[in-house]
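The other protein chains are all here in position, but one chain of the complex has been omitted.
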Amino acid sequence: MSGQSTYVPKWGIAKWMDSRLPLPRLVYDSFIAYPTPRNLNYMWTFGGILSLMLVVQIVTGVVLAMHYTPNATMAFNSVESIMRDVEYGWLMRYLHSNGASFFFIAVYLHMFRSLYYGSYKAPREVLWILGVILFLLMMATAFMGYVLPWGQMSFWGATVITNLFSAFPIVGETIVTFLWGGYSVDNPTLNRFFSLHFLLPFMIAGVTILHVWALHVTGQNNPTGVEVKSYAKDTVPFTPYATVKDSFAMVAFLAVYAYFVFYIPNYLGHADNYIQANPAVTPAHIVPEWYFLPFYAILRAVPDKLGGVLLMFAAIAVLAILPWLDTSKVRSMSYRPLARQCFWAFCVTSVMLGWLGSRPAEGIYVTLSQVFTALYFAYFLIALPLLGLFETPKKLPGSIAESVLGKSAGGSGAMVGAAAASEPNTKG
Amino acid sequence: MNFLRTTLAAAALALASAGVLIAPAHAAGGETKPPAYDWTFNGPFGTFDRAQLQRGYKVYREVCSACHAMSLVRFRNLSQPGGPEFSEAQIRALAAEFKIQDGPNEQGEMFERPGRPADAFPKPFPNEQAARAANNGAYPYDLSVMAKARNYERGFPLFLLDILTQYQEGGPDYIKALLTGYEDPPAGVELQPGQNWNKYKPGNIFSMPNVLNDGQVEYPKGVDGKPQVPETARQYAADVTTFLMWAAEPHMEARKRIGFQTLVFLILFAGLLYFTKKKIWGRLPDHAPSGAH
Partner (left out) sequence: MIDNRRGRTVAEANATQAGDPTRRDMLFLATGAMGAVGVAALAVPFVRQLAPNAQTVAAGAPIEVDLTPVAEGQGIKLFWRGKLVFVRHRTKAEIDEAAKVTVASLPDPQPDSARVKPGKEQFLVVYGICTHLGCVPMGTAPGEGRGDFNGWFCPCHGSHYDTAGRIRKGPAPKNLEIPPYAFLSDSKIRIG
């Protein structure tokens, strides 16, 4: 963790524990004394919100697994039995199904925050890549979870997505057969998806620990993108400052989540998924859940099967190499006028791709998908590499404190007291 | 400050991606969009009308159940809170109207017995093949969750407003419209035997014939000896659709009630946390009143 530990065990038992397994010290250093930049805005609360949503999903998911039957003939009815007969079963199920969507809302806001403020840039490349891995794990988990109710969209979503792998030459068909455990999506597929859907969230939890560890080594980025220069002036302790702010953001987020769960619980779902899976009838429009739509649009933008699949995977892979694509020395787009325009264009591109993913793949929609797919990749492969070379950034503030308090306080304020802890030693 | 813009834009983005992009997936859009009916269960405080649910059951029992199963609904559900709330004695009698197959007995044979509250509504056909054979090859779907399994495309910007207006009644609106949407086919359209023309059905060709006719189902009489609601096809359609909505979402009333309590709690709690946060951050000696936190 950044800086030396300032934990001083007070009681005998704490001292005893500290010399054997310093768990209290870890908690103290990570969640109490941990210095957070004092100028973080509310976009920085989504990390905490994501942790909360992971807990919500695991807890409600374990409950649902107690009542669910992973069998092709019984799965649909067992979900309905949860909705009808289990006490508060409807609540557990709606919390879980809407929870997935709100997990993705939070993760997208978290990612776009990173993109805007350049949080992926050195020295936070590993932190960012761990985040990309988390995003991939979330997508796999959400996809498999959506199959479990065994409705029409479950079944046909599973069929379409697993068939992506058939695009690969030679091994494709074998991969798909092995994914299915049969010659079509059927009971074995449902069984293994249930097993993996139960496993993956715990892998997400594991990678989250690495993600937080990496974060605490480099320290948090902040809206100015200027590194912490003085712990004393630029940071506040995690507790109570960040704790209370994160708590407020979490409860506000929960309120929006609860609104969906209690009042419009099926708004984010598909009506077709209340029809039991029928291998003989494909729904008129197969559409993935909203959080996959932009990638689905990229998949369909390419008339070639393998090309579409590769481009879709590339759309995520490009995120992993983003730290080396962005050549700018300045992190925050607040000080990069041109890059900022490109960022907002990229946001619009993402929304447009999402909209196009929900449209039928025909006519003007295909052309538009191709245009916006090109814009999507252009942001990463053209705009960010070139802008760093040509753009003239605005003047950065001298320090975080200066950006908060104005010139007089930042640059030359007295640096007294608390000096022991005031020298950053791992800042990049 | 940029963060504000970022936050707002991001929120808009999330909303947009969240809602916008999905609505088009709601496939069952007809040529004519169904009207938004004035259901008692609309909105955050909507509830079911017990008498209407009881009438709806009667319509299902006397008309729909000849072809359509509702195998997820059990007689006992008819007495639970938030539903038609028949009395225990009434549901025992309603269940006993049916013969339910049970067994095997000690001799290894299946036998029939009167229905019990724990039994599911019996199916009119033993399997899909039998149902199709009896219905010109068309399959009368199970109606248990039908009110949630149908929807129609709302289009921009209605589907965004639906978040605020809590419009969730796409299914019931479509079903009621469908039940009352039979018309003579336009000139030049030749219907095959077993086909019917319906204004709201996507493609307009519907296998199910118009089954609701005025006066067909007898409704309970009031003190004056007259039915309390008109015995018309429109009324039957509204009543049975309400019944289907309840069957698809039997805990809707509890959901909305608990939801209101939860939201009031969360908003108050968020308010308290906000002032707690302000107070704590305000203690920073150099706290900038209009700063970035």
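The letters A and B name the chains in turn, as written, and every chain counts its residues from 1.
The rule is short, and it goes like this: a contact is a pair of C-beta atoms (placed from the backbone, for glycine too) under 8 Å apart; a residue touches a chain by one contact, two chains touch by 3 or more.
Quantities reported herein were computed from a predicted structural model and do not represent experimental measurements.
Touch with the chain omitted from the figure is made, among B:74, B:201 or B:256, by B:74. Of the candidate positions A:50, A:79, A:92 or A:161, contact with the hidden chain is made by A:92. Contact with the omitted chain, checked across A:129, A:190 or A:236, is made by A:236. Residues of chain B that touch the chain left out of the display are 74, 76, 80, 106, 116-118, 265, 268-269, 272-273, 275-276, 279, 283-288. Taking the complete complex into account, residues 38, 59, 63, 66-67, 81, 84-89, 91-92, 231-233, 235-237, 247, 408-409, 413-418, 421-422 of chain A touch the chain not shown.
By our rule, only the chains that are shown with their structure count from here on.
Listing the residues of chain B that touch chain A in their complex gives 1-4, 6-7, 9-11, 13-14, 16-28, 44, 72, 77, 141, 144-145, 148-151, 162-163, 166, 168, 170-171, 202, 248, 250-251, 254-256, 258-260, 262-263, 266-267, 269-270, 273-274, 276-277, 280-281, 284, 286, 288, 291-293. Chain A makes touch with chain B in their complex at residues 38-43, 77, 80, 83-84, 90-91, 94, 101, 105, 108-109, 112-113, 116, 223, 236, 240-241, 244-245, 247-248, 251-252, 254-255, 258-259, 261-268, 270-272, 274-275, 283-285, 287, 289-291, 293-294, 333-334, 340, 344, 347, 350-351, 354-355, 357-359, 403-406, 409.
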